[in-house]
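Here the complex is missing one protein chain, while the rest keep their positions.
When the chains are written out, they are named A and B in that same order, and each has its own residue count from 1.
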Amino acid sequence: MHIPDGFLSPPVWLSFDAISVPAIGWIVHRAKKAAPLTPDAAHIPLLGVMGAFVFAAQMINFPVGLGASGHLLGGSLLAIILGPAAAMLVMTAVIVLQALLFQDGGVLVVGVNIFNMAIAGVAAGYLPVRLMGRSAFPVFLGGAFSVLVSAALVLWQLSLSGVAITGRPLWTASVLFAITAVLEGLITVAAIRAIGRLSPHSLPDQPQVSFPARAAFATLALLLATGGTWIASAAPDGLQHLAANIGLEANPVWTSALLDGWPAPAAGITGLACVYALCTLGGKRR
Amino acid sequence: MSPLLEVCNLRYRYPDGTDALRGIDFRMNSGECVALLGPNGSGKTTFALHLAGLLKGEGSVALHGKVGIVFQNADDQLFMQTVLEDVAFGPMNQGLTTTEAHARATECLDRVGMAHAASKAPYHLSAGEKRRVAIAGVLAMQPDLLVFDEPTTSLDPPAERELIKLLRALPQAKLLVTHDVPFARALASRAVFFEHGQVAADGPIDNVIDRFDWDFPQSVSPDRR
Partner (left out) sequence: MRHLLLDQWSHRSSTIHSADARTKLVLLLLVLLTISLAPGSIPLVIAPILLATIQVSRLPLNALLIRAALVLPFSALLAVAIWFSGDSSGAATLLIKSYLSALAALLFAATTPLPAWTAALRSWHVPATLIAIIQVTYRYLFVIAEEAQTMSAAARARGGFRFSAATGALAVLFARSWQRAESVHRAMLARGYQP
C-alpha cells in the first residue's frame, strides 16, 4: 500500500505532506507525555526495537490456503501494545526507512504514506480496541480497519490526482484490499493472543486512556469521509456534475490552470477538518 | 587498605516473588581477578546487576570505585550507529565534550585492538570483535572493577585466546561470571561458587572446581586410548 513517486499530483501529495508534518510534531509531544510503557523499558530503545520487529515480522509468511500467503502489516498490533502515539511514531520510522532504504514508497510522497498508514491506519486500528477492549472481535476490527482506512485513502488520493481506476479494476482492487484487511484482522487477533500467553507483561493493563472519546468521532468522520470518497473514486465525474448543478462550473477557480487540481483535495481536507473540529468541540462539551 | 568492594548480607527478591539473592557476603581487593561460578539460576547475573547499580536489594554494597559491566549479549550493548560513537557513549554521559569523548574512545579502541573499526557499524563485526568493542566501551568510563557476564559466549577458540590475553593485560579488578572453566582457570586464582542465591564456597579456584565437580566430567569423555 506504499504509494511510489510519480502517481499523485502535486496538490494532493503536498496537502497530505503538509498535514503529516505538524501531525508528527504533535504526536511526538503526546508520546513523550504518555506514561512509560513498563518500569524497565525506556522509550527510545523500545520503540526502535519495535520498529525493527515490524520489519522482521513482515517477513513471516502466513499461509492462507491455495498456496497463497500473507503477512502482517503491524499498525494495529503496535497500537494495541504500545498505545496509539508511540505506535504512530514507530510506523512513521518504518515508513521513512522503507522509502529511503528499500524504495518501498516514494520520497516526495512519504508524508502521504505516513498519513495513510502511520497516522490514519494506526488510529483506525486502535479505535475499536480502545472502545471495546482487547477481546477477539475488536482486535479483528482494529486490524481490518487499519487496512481499509489506508486503502480507501490511497484510492481517494489516486482519484484526486486524476489517476483513473474505475469499473472492473476498481472492484478488483477493492476486493484485494478487503481480503488484505480480513487477513490483517485475523493475524492480529492470533498474534495478540499468542503474545498474551508468551509475554504477558508487554501488554498494557488496559487500553491506554490517552485518546478520549472525541477520537471516536474523528475516526468515524474519517471512515465516513473515506467511504464516501471510495464511492466518489468510482465516479470521478460526480464532483463535476455537482459543480455544474450548483453553478460553479463557470467559476474562474475551477478553470484556472494554476489552481488546477487544488479544489478537490482542498475541499476534501477542509471538510474533514471541519468535521474533526466539530467533533472535538462536541467532545469538549461533555 | 580497605577492599575495593564489600558486600554484606545482600538480599534481593524479584517482583514475581522469587528470592534471587539470600544473604551474600563478598569482598574484593583492587587488581584481584575472581571467577563467579555456579549453576544457572543461582543468582550470579542478578548479583552482577547489583554491583553495576542496576538493581537495588537489601543489605549493603560498598564500592570504593567505579564498576563497569560487560553483558553477555554484545549486540544489545552496541546500540549506536558506529563503533566509535558507541564507545564514546559512556564518556559523553560522564560529561566529556564530543572531542574529548572521541579521543578517549579512540584510545580505548586501540587498547582492545579495534581502532581500525572505529567507523564501522556494529552489525558488521564478528562475535569476538563485538566483545572487544563492548569492553572498550566499558573501559572508556575508567572503572576500577570490571564485571563480565559470560564473556566467552559465541567465541571461537582463537577469539577466546585473544580475550584471555586482553584481560590479562588489564590492571583493573575483574569479576568473571562464567561457565567456561578453562577460561576461569586461565585468569583467576580465586573462585566463588553460588548455589540458590547463597555463597556455597569462596577460595582457590581449583579447590572450588574439584569440590563441586565443576570441570568437564571425565566420566563422559570419549575413550580414545
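By our rule, contacts are C-beta pairs under 8 Å (C-beta built on N, C-alpha and C of every residue); 3 or more make two chains touch, one makes a residue touch a chain.
Note that the structure is a prediction, hence the values are computed from the model and not measured.
> Going by the contact rule already stated, which one of B:103, B:141, B:166 or B:200 would touch the omitted chain in the full complex?
Spelled out, the listed residue whose C-beta touches the missing chain is B:141.
> Considering the whole complex rather than only what is displayed, give the residues of chain A touching the chain that is not shown.
So the residues of chain A touching the unseen chain are 2, 4-7, 10, 24-25, 28, 31-32, 38, 40-53, 55-57, 59-64, 72, 89-90, 92-94, 96-97, 99-104, 106-108, 158, 163-170, 172-173, 187, 190-191, 194-195, 197-199, 202.
> Since one chain isn't shown, list which residues of chain B touch it in the complete complex.
49, 52-54, 68-69, 71, 73, 75-77, 79-82, 89-90, 93-94, 119, 121-124, 137-138, 141
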